[in-house]
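The block underneath contains the structure these notes are about, expressed in structure tokens.
A single protein chain has been omitted from the complex, and every remaining protein chain is retained in its original position.
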Amino acid sequence: MQVPAMTIVFYLIAAITVAGALAAMLLKNTVHCALALTVAFAGLAIQFLELDAQFAGFAQILVYIGAVAILVVFAILLTRGSETPIAGVFSKTWLAGLAIAAMVFAVLGWAVLNSTSVLPNEAARPAVNVLEIGNALMGRYVLPLEIVAVLLTSALIGAVIVARHEKGTGK
Amino acid sequence: MIKNADQIFVILQHWIMSLFPSALQPAVGALLAVVTIICVFPALFAIAVLLERKGLGRMQNRYGPNRVGPLGIFQPVADGIKSLTKEDIVPASADAVVHFLAPVFLVVVVFMGYAVLPMGRNMTLVNMDSGLLFFFAMGASTELSVFMAGWSSRNKYSLLGAMRAVAQMISYEVPLLLASLVVVMMAGSMNLGRIVEVQNQYSWGLPHWFIFTPWGFAAFLMFAIATTAESNRSPFDLPEGESELVAGYFTEYSGFKFALFFLGEYVGMLSVSGLGTTLFLGGWSAPFSFLTWVPSWIWFFSKVMLSICVFIWLRGTLPRMRQDQLMNFAWKFVLPLSLLNVFVAALWRFLGEGYARWGVCSAILLVAYVVMAKVGMSREHFGPRSYRYAE
Partner (left out) sequence: MMGPITPLQGYLLLAALLFAIGLAGALTRRNAILVLIGIELMLNAANLNLIAFWRYGPHPEALTGMMFAIFSIAVAAAEAAVGLGLVIHIYRFTQSTDLDKMNRMKG
């Protein structure tokens, strides 16, 4: 069986995604970080489309770019995060954090590269349509669906209660 | 011959594709369709702008523009030349990169929505299985561009306008999705071409458009309200209220970038009108079964222009809503009604064919609407109308 190779599109979109993620973590201005995060999300959505997961890709754009990015930006504006702090943007223990992240990447990368024989590599394209997803959600995955619905409702109520102005105290 | 007139653009596209080697044919076909969309919809934008200015003028008992050309029909050309040649001023403290990218991002995202609209029989650019989800994903991304525009100008009024606009767009996103959910439920697919095909049947000469069912009519009204709010059109145009916030989030834009925002807003309006006609008004299908000989794309574009006329009519008639009234309306009135509508649509399916379901569903929706209106209005104490005249 012929092993499919990496395409140029993958490398291009991967470069954009990694550049967006790096910019999100390294830039000084917080709002620029949030916008670079949006670029990373968009790159990931295109990767999902490359992997024939159209529903997940469009859900990623709708939820992450359309809602989570805006939420992050609102939070930055409400906490005056767009002003650069005096003590610098990286914490005192930045070297330890960087070392830990590098070690995690090294371990994961070694595990992935050394398991060529164990990883599956089917090349058949799954033909997924929305009808099947709907049937799966209402059939086999109905319990996780209901639990996620309860979770979202409680998160909504919780976020409103946590973030609202208390009468009398605070600003 | 009738079939040829209906499919004339498809035939033209295939003929041009056949002139190229077969390896390039899909790319050439797609490129042709994209170029056509990019040319046709800005032309419709020009027509819509002229229609708006003349229409609003007549509604306000004045002539609209009537100097440039007979009856003012070359006014969009004059507007275009003005926008292109105006000086492009960027404030010194503005964030230059984000300031530049905001209108570009808006226009790109708004044009992407046209990829899934069926503009005629066999005339969808990309017939995706989850086409409706793609359209809403693109619609949700426009909010980010509005925020980018408002924030990068470093202007209090722009930021305030942008926050209001984003809050409004997010609030009305949920009723929009719920109203379209009902259509997906009843048509059984998210593919917009399939939704139009389901509506393309006729009983006693009348079509099976979803707007003619009780749940479809309610969903259409909520869809119309939600899309008026999503495009920041009057009566929901507080973010760009000319008398309040200068020009809201595009205060600091001039020249071509302002023209891009304007283009983005109107092209977005055309795009959601296209979606509304696809979901509720039957897309490219004819209103009566004896009119099916008229080409399908003529019906689609007439329905879209009719929706634009209704948008302009609303703008000329209704006063602007305040921000808190607007948000209350979204969360406390439209959202519960759209949830009830989903339930009513399910009831419609389970009551089976017959006349009983029409009565039951209409009754539930009417009672709910009246009850919510009374409950909502009970806090507003309207006295008898009083007039004061200057002495």
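First chain written, first letter: the chains are A and B, and each begins at residue 1.
Rule of thumb we're sticking to: contacts are C-beta pairs under 8 Å (C-beta built on N, C-alpha and C of every residue); 3 or more make two chains touch, one makes a residue touch a chain.
The shown structure was predicted, so the numbers you read here are calculated from the model rather than taken from an experiment.
Listed by label, the shown chains that the missing chain touches in the whole complex are A. Although one chain is not displayed, subunit A still touches it through residues 3-6, 10, 14, 17-18, 21-22, 24-25, 30, 33-34, 37, 40-41, 44, 47-48, 51-53, 55-56, 59-60, 63-64, 67-68, 71-72, 74-76, 78-81, 85, 87-94, 96-98, 100-102, 104-105, 108-109, 112-114, 116-117, 119-124, 126, 128, 132-133, 136-137, 141, 144-145, 148, 151-152, 155-156, 158-160, 162-163, 170-171.
The criterion applied here is as follows: only the chains that are shown with their structure count from here on.
Contacts from subunit B toward subunit A in the complex involve residues 98, 128-130, 133-134, 136-141, 143-144, 147-148, 151, 159, 163, 166, 170, 173, 188-191. The residues of subunit A lying in touch with subunit B in their complex are 31-32, 35, 38, 54-55, 58-59, 61-62, 65-67, 69-70, 73-74, 77, 129-131.
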